[in-house]
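Notes for the one structure printed next.
Every protein chain except one is present and positioned as in the full complex.
Presenting subunit A:
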Amino acid sequence: MAESVTAKNLALAKAINESLRRALETDPKVLIMGEDVGKLGGVFRVTDGLQKDFGESRVIDTPLAESGIVGTAIGLALRGYRPVVEIQFDGFVFPAYDQIVTQLAKMHARSLGKVKLPVVVRIPYGGGIGAVEHHSESPEALFAHVSGLKIVSPSNASDAYWMMQQAIQSDDPVIFFEPKRRYWDKGEVDTEAIPGPLHKAQVVREGTDLTLVAYGPMVKLCQEVAAAAAEEGKNLEVLDLRSVSPLDFDSIQASVEKTRRLVVVHEAPVFFGSGAEIAARITERCFYHLEAPVLRVGGYHAPYPPARLEEEYLPGLDRVLDAVDRALAY
């Protein structure tokens, strides 16, 4: 990105904070809701300082009830508001799952398009921070399977800033998965830039030998993998999906037609995960271009393990490189 007077170097969490601030400033209908989002600024401080500046009626500490948080956000949206709700950790979204799946996702269709539900559900997700159980999961596939929801996950500060703006402006419900282990990673954010479309994937590293596809926390890992592979003379392309639903198959296809090999990396369990969908569709679209089956690297069909085993469970450099080697060996 070119030098810009409007560019700032921000941690990903702070970029979301500034994006929320901008939304609160520009649209009086935007509300922030969730547990501890007020004085504390959220357990990750993503909403830090917002209540102080916008008051308790815009930045709302809710009772400790996720079904209540999402259900009332739906009601507020029906009344013309644009709530951005925070679910404290991935594993705590399930009390709200009923409201999200049976109500939030379907009301637009049921009302023949008359009702719009511009609700953003922010979920810090994923592992790698040494937490106790229910604090490290990646449940995106459980939401992607449901029509009516859009699902996105930024991988860097700039995307976090801009994708949040776009999610809030969207008239559809957006599940906004925030890669919590990247919250503290800094990046350049140009607050005057014109962002690309919310659901478009982005090539973050050009390559010719194989495509690595990832989103959220795994993008950085894949960039590291590509750098390591480059030392062995392998030229990998890395695609940051940014959006899980809709999924930008065109961009994946374009990359695969060039590199002819695809490895999908995510933290969530591989079984019935987003990698399965990508593998199936890319196989349909690119059957004659592929030199190897689409491989997936992700979590196992096992509960997220205790912290001392998470390095074994999570895809790491070696596991992804291993998959890369296998794909290249075909």
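Throughout what follows, a residue touches a chain if its C-beta (ideal position, glycine included) is under 8 Å from a C-beta of that chain, and two chains touch if they have at least 3 such contacts; residues count from 1.
Just so it is clear, contacts and distances are computed from a predicted model.
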| item | value |
| --- | --- |
| Undepicted complex member, UniProt protein name, chosen from "NADH-quinone oxidoreductase subunit F", "Extracellular solute-binding protein", "Pyruvate dehydrogenase E1 component subunit alpha" or "COG4280 domain-containing protein" | "Pyruvate dehydrogenase E1 component subunit alpha" |
| Touching residues on subunit A - with respect to the absent chain | 28-29, 35-36, 38-41, 43, 56-58, 61-65, 67-68, 79-80, 91-92, 94-95, 130-134, 271, 295, 300-303, 305-309, 312-313, 318-319, 322, 325-326, 328-330 |
